[in-house]
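What you see is the complex with one protein chain gone and the rest in place.
The block that comes next holds chain A.
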């Protein structure tokens, strides 16, 4: 049983809960168009395999991500304990302006909670991560997590922290019509601990 990355993606793209989601063997792929500050932005979300044996391969996918969503399962402390090693990987392989969002999934299973909100919040704060507890099952906070990530990326572009011209910014600007001013869609990417 995973922490629910694919379910979160499915909930975000299809607004549905996938009950019997198999382990992701590879990198799944989802897209959704959202609007941030009046700009239509297409999110390209890569949902990476979480199993430890694939970790060396999934690393290939971090580079060039504009955002990363790190997911743990609030009912299993072991998944939370792995976060720091995943975070190290993410930090090492992405660029400094990559937005990292921490999601404590399965918030609907509050009765089986193994990691408190406060503890995870503190971890997020200490490491400069955005944080939310969400439920891929009920959809609670799922939309918010993705949209906030996209918003933050957009802001990074506006502030000039994220350079669109850099090959690995993870963001591409496609001019819709000649002479049109800047518009920039970000890519979020989903990777994490299992």
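One rule holds for everything that comes next: contacts are C-beta pairs under 8 Å (C-beta built on N, C-alpha and C of every residue); 3 or more make two chains touch, one makes a residue touch a chain; residues count from 1.
In the analysis below, contacts and distances are computed from a predicted model.
This figure omits one chain of the complex; the name its UniProt record holds, of "Transcription factor", "Peptidase C13 family-domain-containing protein", "Thioredoxin domain-containing protein 17" or "phosphoinositide 5-phosphatase", is "phosphoinositide 5-phosphatase". The chain omitted from view is touched by exactly one of A:5, A:32, A:82 or A:137, namely A:32. Panel shows chain A; residues 13-16, 25-33, 35-42, 44, 49, 53-54, 56-57, 59-61, 63-64, 151, 154-155, 158, 167-168, 170-174, 176-177, 179-183, 185, 187 of it touch the chain omitted from the view.
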